[in-house]
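Take a look at the structure below.
Missing here is one protein chain; the remaining ones are kept as they sit in the complex.
Let's turn to chain A:
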Amino acid sequence: MTSPGGHRTEAAPALEALLPALVGWLPQQRWFAAKDRTVDAVRLVGHSEVTSADAVPAVTHAVISVGFTDDGPEETFQLLLGSRPEMPGDLDHSVIGTAAGRTVYDGLADGEITRLLLSLIVSDTTVGPLRFVPEPETEAPIVGPGRPLLGEQSNSSVIYGERAILKLFRRATPGLNPDLELHRALGREHSVEVAPLLGAIEGELPDGEGGSTPMTVAMLQDYASNSADGWSMALTSVRDLLAEGDLRPDEVGGDFAGEATRLGRTVGSVHQELARALGTARLDAAGVRGVADWMLARLELSAQAVPEVAERREAITAVLEGVTAADGLVVHRIHGDLHLGQELRTPRGWLVIDFEGEPSRSLADRVRPDSPLRDVAAMLRSFDYAAFHQLAEWEPGAESPSYLKRRAQEWADRNRSAFCDGYAEITGADPRADLAVLRAYELDKAVYEVLYETRNRPNWLAIPLRSMERLIDRS
């Protein structure tokens, strides 16, 4: 296929006309990650045509930069825009504005466009700077129109006939997206713990100085159509327990420990596969010192914003220093943002999803090898959250009866322990064997959560605060 257009960074008159409309449209999108800031202006960073400009529908890939009234840093996003001279009625909800006499809309809503995207991947096509690549040695899905997955948070996905899912990364970040990178690596290991990668769309991110760096536009994966996430399943179990009162977690029908053990096995397997695929290293004392310093820096950020953390700075520091207790630390690529919501239960077992890492960290931070105990600690934190979230939701603000708190703690303890059992069964390494290190990672995460909840969800603040105190007391 010949390229109908290379990457253009010069002003595109048609798209320039659309930019004012984007100022109003962006904050209405679920994936728009800066809802707490007021959009000031939208700037076109670059664009390339996927079809000719007069095609019906025409498709354009655009990278935009968003400025805010707070004069803080700009955010960069990518869009797949469709345009038509006349709109079929069922696309009305996706309209953004008009430009050059055509209506411009969110292209992912248009079945003809999503069909085109899939066919370009399946046929291994390059269009200008955009490379549509199928994953080698995978069975291509049948090309057809896709439909948008609703209810998603930070990215936008399209489902193809319950077989495949195309995820458009909304934030435009330079470099290979770790989600794509790690799925590729795990695919080479024939992992059954992740949804197999089927292909990707890769592009170029203009650097504003006439050059560009590679970026990941989208990735195509197997779609686990019949699945439920671990977070909602865990909450089901907690609800079942709290409704009893007189029964303990191992006595109620909704016991989650079996699933927690299977989850532990799944995460353990993913770690082994990541280690095999991308190698391991051993941090020496200086390297471990670096990890500790990184944690202490994060503590400082939190302490500045949250008095409860500042008051406990010394005690927290003592626990975080525990990471240096080990005379070295084996590190490899990890998931980086593991929690119950990143795990899907399917009829064939658990899948781990979303290997992008903690969204607030830089790419360099996210791809840095780290101890697998960071992921384990994050899961243990997630069990705590699940146990106490239900109490917080029930009567926001009210103090729960102490026996319910006790039940919730028992649930967390039982499932944390079951998770570690499953993990140890697969890896041969019980995470609880390095208790000081594990606790340091867990407290690091809790301190970060305290900051996050203070800023975003004050109702939930009690959950990480409580854990923070427990982790300090136990050490």
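Here, a residue touches a chain if its C-beta (ideal position, glycine included) is under 8 Å from a C-beta of that chain, and two chains touch if they have at least 3 such contacts; residues count from 1.
In this section, contacts and distances are computed from a predicted model.
Asks: Not counting the visible chains, the remaining one has a UniProt entry; which protein name from "HEAT repeat-containing protein", "maltose alpha-D-glucosyltransferase", "ATP-binding cassette domain-containing protein" or "Carbohydrate ABC transporter permease" does it give?
Replies: Going by UniProt, the chain not displayed is called "maltose alpha-D-glucosyltransferase".
Asks: For the chain that's not shown, point to the residue among A:35, A:282 or A:348 touching it.
Replies: Hidden-chain contact among the options goes to A:348.
Asks: Sort through A:81, A:200 or A:233 and give me the one touching the missing partner chain.
Replies: Going through A:81, A:200 or A:233 one by one, A:233 is the residue touching the chain not shown.
Asks: Looking at A:255, A:337 or A:442, which makes contact with the chain not pictured?
Replies: A:255
Asks: Just the residue numbers, please: which parts of chain A touch the chain that's not shown?
Replies: Looking at chain A, the ones touching the missing chain are residues 90, 147, 150-151, 225-229, 232-233, 236-237, 239-240, 243, 253-255, 258, 345, 347-348.
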